[in-house]
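Only one protein chain is missing from this complex, and each of the others stays in its spot.
Chains here go by letter, A and B, matching the order in which they are written, and residues are numbered from 1 within each.
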Amino acid sequence: MNLLTLIVVLPLTGFLLNGLLGPRLGKSFVTVVGCGLPVLAFLATIRAFGQLDGAAGLALVESAYTWAVVGDFSFDIAFYFDRLSALMTLIVTGVGSLIHIYSTGYMKDDPSYARYFAYLNLFLFFMLLLVLGRSLLVCFVGWEGVGLASYLLIGFWFEDPAKAAAGKKAFITNRVGDAGFLLGMFLIYYALGTLDFDAVNAAFQGPVPPAVSASLVGVLLFIGATGKSAQIPLHVWLPDAMAGPTPVSALIHAATMVTAGVYLVARLNGLYLVAPEASQLIAGIGVATAFFAATIAVVQTDIKKVLAYSTISQLGFMFLALGVGAYGVAVFHVYTHAFFKACLFLGAGSVIHALGGEQDIRKMGGLARRIPVTFVTFAVATAAIAGLPPLAGFFSKDEILWYAFASERGGSPLLWAVASVTALLTAFYMFRLLILTFLTPSRMDHETEHHVHESPWSMTSVLVVLAVLSAIGGFFHVYLFLEPVMPLPETAHALEHLEWPLIILAVVIGLAGLAAAVYVYRGGLDRAERLERRFPGLHRLLSGKYYIDELYEAVLGRPLHWISERVFLGLGDRRLIDGSLHGLASLAQRAAGRLSSVETGQLQQYLWLALMGIVALLAWMWRHG
Amino acid sequence: MDRTQLLLWLSFALFSLGFVGVMIRRNALVMLMCMELMLNGVILSLVTFAERSAMLSGAVLVFLVFVVAAAEIAIAIPIVLLLARRRRTLDVGAWSELRG
Partner (left out) sequence: MSGTDLLLWFFAAAALGGGVLMLVARHPMRVALALISSMISLAGIYAVLGVHVIAVFQVLIYVGAVMVFMVYVIMLLDVRDPSFLERYGRVVVPAVALAAVLAAALAVAAGSGRIMTAEELALFHDAPVATSFGVQPFSAEFLDQYWLHFELTSVLLLAAVVAAIAVIRTGRRRDG
């Protein structure tokens, strides 16, 4: 039975139905179709998962459609379901369905309800193409498609030009990364003649290395991953993407789309295992991004922006794990991160909903008693991300730190140290967020305070489910589940005795972050403001996000704009193209003017011309017999 | 040069004289008369060949050409008269509506 094709097609059907008929058939139709189809997809995924276990560890492969036949190579749309894709698909459909249900409450009063669900289903379809695709080509279609869906959803309220600009920024930054992806794809096809993941992995792991540098391909594909997963230097779109509705931020920019880059590298582990330079680069950029984003998150004042930088930071952790060869561990962190980050984002959405649109944490506080369900779930998720045992984040982050320290495939104490400092900062800023939003005395406006209310059960139920998953999810050791597909790296024997001390150190770090946050922020913003006055330069640098956006604008944006304006528009378009056209036209006109002087209107001159013709004709005839 | 050659050369000479006359004379009536000269040149060649062929149809054709010439002049002159009345001159240089 074409189970995999069904999984992929269900959300697509939802997109078509909601997009074409939704506005006409009303909210209940949109809700049933928009939420029901992803839930069905989730159930189908569970069924496929059951079939997978029964198939003795072999992957399910389904070929859906032959796209093109070029020479003796045919590009198929085929789906591949092994343990990795199973996990990713479960996350995508499961967390996706939950967020769809949450959206019915959050977007209840929005006039473009149908369009929202259509786009959300479209996103789900493309994401499923991405994780279920057998070849890099299908994956790339999904890759581009989620970029498109992200653009549509970030700029959902496009009447506001700032929000529309955020959507454009996301899409364009993604496209820059995609250039790298495409080049990598081309190299692989050129060297191997195939784009199927299993074939590519086998070729690179096989006895004869392919005729292309694995590191080069690895770096190019990683450039695509930096675009999609918001790593340095293409991370700039993710904070701006918070302009979209909060469930969108939860689904796309926390749980699923941004993990596409991690999925890509993990899927191609056969390639990266023989590309040590690329892996080192990945680890380095990952840990640098993690640290860098964490430092910015410490001074952010918008609740969603804190979470956005937190996402960038956590993604950096995942890439760190990938870089040291611990692919299964990175996917484990994807899995746990999906739960607690989605819970955090949806909780933030609940807070924003409760406060009627306020997003600045300097104007919040004292919400713990007024919206208790949101508070408790948010607190659980915060503890999870800070790495406090026995919540999910502790298990995954701890494994990452351990492999960063001890992996034979590139682990080093330096990586571990930077990652640990980042973990400290993570705990600090997350608890800062929790305290400032919920626990300090209220700094809200009186109007807002009056209207604070708990969110409807469609939203809070999802929060509860996600909080529970954040709590117990860590007990399912994904990286062990994935071992047959992605073997874990060897750890240095000499260091193995440090494993338990490092775990304890990680817990201590988490608690230290909690303590620091309580110390600084207990009672409100006063202590924080005093600290800010003592280090004004540092604070300015961090709140300006290291001025990266300004740097890009000055180095790339303005020169490009100048070139477009002066060279291409002024010179190329106006002078060359328009000029040549005008020149041709005026040439024709002037020539016509000159030539028309033949027509004087004088009859006798016309007769002369006729005689001239006759003479010429006769001469020619007589000459040529 | 024998007779036929002479007549044919004469015919051509009359025709081209008439053509040149149409081209160079300014007076509209003189132009018409030069056109008649052209026609006469052609009729001469027609007669030459008709006489040589000794067929009646040749002479009949010549007769018909005369009739046509008469009809033609009957129309051409009134037209020239009207044109002259409009521009108040017989000078063909006065008409250049087709300029440009």
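What we mean here is this: a contact is a pair of C-beta atoms (placed from the backbone, for glycine too) under 8 Å apart; a residue touches a chain by one contact, two chains touch by 3 or more.
From a predicted model like this one, the values you see are computed outputs, not experimental measurements.
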**Q.** Footprint left on chain B by the chain that the document does not show
**A.** 2-7, 10, 12-14, 16-21, 23-30, 32-34, 36-37, 40, 43-44, 47-48, 50-54, 56-57, 59-60, 62-64, 66-75, 77-82, 84-85, 89-93
Q: Using the touch rule from the top, list residues of chain A that touch the missing partner.
A: 602, 604-605, 607-608, 611-612, 614-615, 618-619, 622, 625
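In this text, only the chains that are shown with their structure count from here on.
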Q | Averaged-CA centre spacing for the pair chain B and chain A, given as whole angstrom | A | 93
Q: Within their complex, state which residues of chain B touch chain A.
A: 19, 22-24, 92-93, 95-100
Q. Which of the residues in chain A end up touching chain B in this complex?
A. 596, 599-604, 607-608, 611
